[in-house]
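Here the structure is laid out as structure tokens; the discussion comes afterwards.
Every protein chain but one is kept in place in this view of the complex.
Labels A and B are assigned to the chains in the order they are written; within every chain, residues are numbered from 1.
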Amino acid sequence: MLLSSDILIQAVANGLLTGAIYALIALGLTLIYGVLHIINFAHGALLTAALFAAFFADRVLGIDPWISVFALAPAFFALGYLLQRLVVWPASRGEDRAILLVTLGLAVIIENGLLFQFRSDTRTIDHPFGFDVVELGTMLLATTRVVAFFAAIGVAAALFVFLAMTDTGRAIRAVAKERLGAELSGVDVPHIYAVTFGLGTACLAVAACLLLPSYYVTPQVGNAFVLVAFTIVVLGGMGSVPGALAGGLFIGVVESISGLLYGETLGQLGIFLIFILVLLFRPQGLFGAKA
Amino acid sequence: MTSSVPGFGRRSVLAAGAAAAALPLGAPALRAQGGPIRIGVIHPVTGALAFSGAQGRVGAEMAIADVNAAGGIKAMGGAKLEAVLGDARSTPEGGVAEVERMASGNVAAFVGGFASGICLATTQAAARYDIPYLVDVGVADNIVTRGLKNTFRFGPGFGVISRVAIENLVAMNDAAGKPARTVMIVHEDSLFGSGLAGLLNRELPGKGFEVLETIAHPTPTRDFSNVALRIRSRNPDLVIPASYYNEYVLLARTMQQQRVRPKAIFSVLGGAASNYRFVREFPDAARFIMDCNHWVDGRNPSAQALRRKVDAANQFFTYELFLNYANIMLLADALERAGSADKAKLTEALASSTFSGHFMPYGPTKFENGQNSGAVPVVTQVLDNDIKVIFPASVAEAPAVFPVPA
Partner (left out) sequence: MRDHLAPVLIVLALLAGVPLVVDSNVVLNFLKVALMLALAGTGWNLLGGYGGQFSFGHAVFFGTGAYAVAVLQVRFGINAWAAFGAGIVLGAVLGLAIGWLTFRAGLRGSYFALVTLAFAEVARIIASVWPLTGAGAGILIPLREGFLTLQFGSRAEGYWFVLALLGIAMLIVRAIEVRRFGAQLVAVRENEDAARALGVDVLRVKLLAIALSGGITASAGAFYAQTFLYLDAGLAYGPWISVEALLTAIVGGIGTVWGPLLGALVLQALSELGKHLGGDAPGLGLVLFGAVLILVVRFAPNGIVGLARSLRPRRLARG
């Protein structure tokens, strides 16, 4: 198939817009991974929960997702904090493989609890702005995605500043780097772990609110994003905030272009092949410093 | 149609262990006089296929309630039907575990399965007990071509659906003065979508159409921007989507957003095009979409009655629901004629069924090797925020709007 440059440019733009959402989801994952050194199996289910929360805020309370995000992000921070403090940590006693199982158990509970409560219907919200487009030359870019793009970059920047500038941020980085040392110098490690888990979960709430206007929610919906988020975390270097952002945008573009060239099905292959190649030849990630 | 995205719902699913020791294992096969006739109702109500499974279950339960309210099975002294509900958990092994559990609980017949992958496994497991099995949807042709004597499919299989879809499309295009010549196909990448795309690519060129491009996508697909982009750049007269509900909705929304306006959207087993939820939630994106799919004869009074009942129960009137309803009615008719829940007699009654008291546009039932030979899909279109049958003329409720007004 012949590809005009118009199409190619728009495909890149679409990829960047989608990639920003991926980045936001990966941001939560990389943060939790970088500090707790665990792979959080509940990440997809928590995203689903956040999408449900945004949906009901819209449908029941009449608050659209671009507003409710300011309430849901803190709420999900609290949820993440409490989950880590009251469930994951006590049940696993900090052991890696136990954390794996506990987060897996949480995922099963959340996903099926939502199914039990709300059935498996596909739910969508319908706002006039859901169909708005920004016209840029010949390109038609969905307004919701453009907003999501800038919001995602804003969140990543804020997170980066928070980690660099605040006491809590510095404590998080200290724990990530040298847990024992941080503990000895008086850092409350369980608290920092819970804060990190909370931040990761809050990122999901933001992602959910940005995603919902152009997407849908079912009890299984979050799983679709988990694998791609893992890929981004690895590409960006595990634990790296700028890496997750860059990795997200990169994967978005790769997915978009390879989907365009080889079809959406085979296009997915590109993501995982890059993932494997990066792991084999540059496991610290494309953007990570040498470990 | 098979599950393609198992989440962390536990797939492995099991038959009863210690927990089910209370079941009447190996109980005598004789049904106490006047006791209910047990029907195994198996659907994937958890996991990736949970929506369709739940819809199917609702249909079966409504039908059982209606049969009982009308006096049960009269040839058996007014015996009532009793649903034994099973969850296939969106996997073949989950379905088989339920077949085993229900067979040990003396069900007279099974109804359901939904996905082809599940139906292939469950019919085979039920065949070992010679218990009749009514496939509700499961469109894979090989479900009924394996020589299983217990297996019956009331609705059409994949081969018939795709053949009729092409015939109907050609007939409608001819009738409208051939407004459509170029075609793009967007399909999900498992059994039904890719099978259909292959068939369309073979058949359509000989019938005056040019297939510009065929785009496969996985389930789930997170973003349809690029698909819409390609459609926009090739500007086909006709777009043929064959996808499950969620992807269908995303595609239709994205096309609307990207201002892609072909002369018609003609889907085949389109996940959303014959779904009232879609019509209600996205009336603009749904307007004028045509779909070749399972549908009731809309002029049939009992179909209209069911429709009202479903609306009143705040449920959605979908093909999973009415196909299961129709299957239970078929089963009830066979029980009347067999006068017994004996599995050999019931199988025989099903095989010789001429049941015509249903609301599907199939005519009198006639099973050939387990497949109802009269079963066909029809073409529907979203008109005035409703779903109307538009083709063939013998069952049409409204004339087709094709090509779509610009």
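The definition used in the following text is that a contact is a pair of C-beta atoms (placed from the backbone, for glycine too) under 8 Å apart; a residue touches a chain by one contact, two chains touch by 3 or more.
Please read these numbers as outputs of a predicted model, since none were measured by experiment.
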Chains in view touching the one left out: A, B
Identified contact with the non-displayed chain, of B:Gly40, B:Gly59, B:Gly72 or B:Pro92: B:Pro92
Options B:Ile37, B:Ala54 or B:Val67, residue touching the unrepresented chain: B:Ala54
Hidden-chain contact residue, picked from the options B:Gly157, B:Pro218, B:Gly270 or B:Gly298: B:Pro218
Full-complex contact with the absent chain, from A:Ile9, A:Ile63, A:Leu82 or A:Ala98: A:Ala98
For chain A, residues in touch with the removed chain: 33, 37, 39, 87, 90-93, 95, 97-98, 100-102, 104-109, 111-117, 119-120, 219, 227, 230-231, 234, 238, 265-266, 268-269, 272-273, 275-276, 279-281, 283
Residue numbers in chain B that touch the chain omitted from display: 2-6, 8-20, 23, 25-26, 45-46, 50, 53-54, 85, 87, 91-93, 96-97, 100-101, 103-104, 117, 120-121, 124, 128, 140, 142, 146-148, 188-191, 193-195, 216, 218
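Following the convention adopted for this analysis, only the chains that are shown with their structure count from here on.
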Inter-centroid spacing, chain B versus chain A (mean Cα positions, whole Å): 36
Contact set on chain B toward chain A in their complex: 5, 7-10, 45-48, 50-51, 54, 189, 213, 215-218, 220-223, 225-227, 229-230, 233, 245-246, 249-250, 253, 256-259, 277, 281-282, 284
Chain B contact footprint on chain A (complex, rising order): 1, 4, 6-7, 10-11, 14, 17-18, 41, 44-45, 104, 107-108, 111-112, 115, 119-122, 124, 126, 130-131, 133, 140, 142, 214-216, 218-221, 223-225, 228, 256, 259-260, 263-266, 268
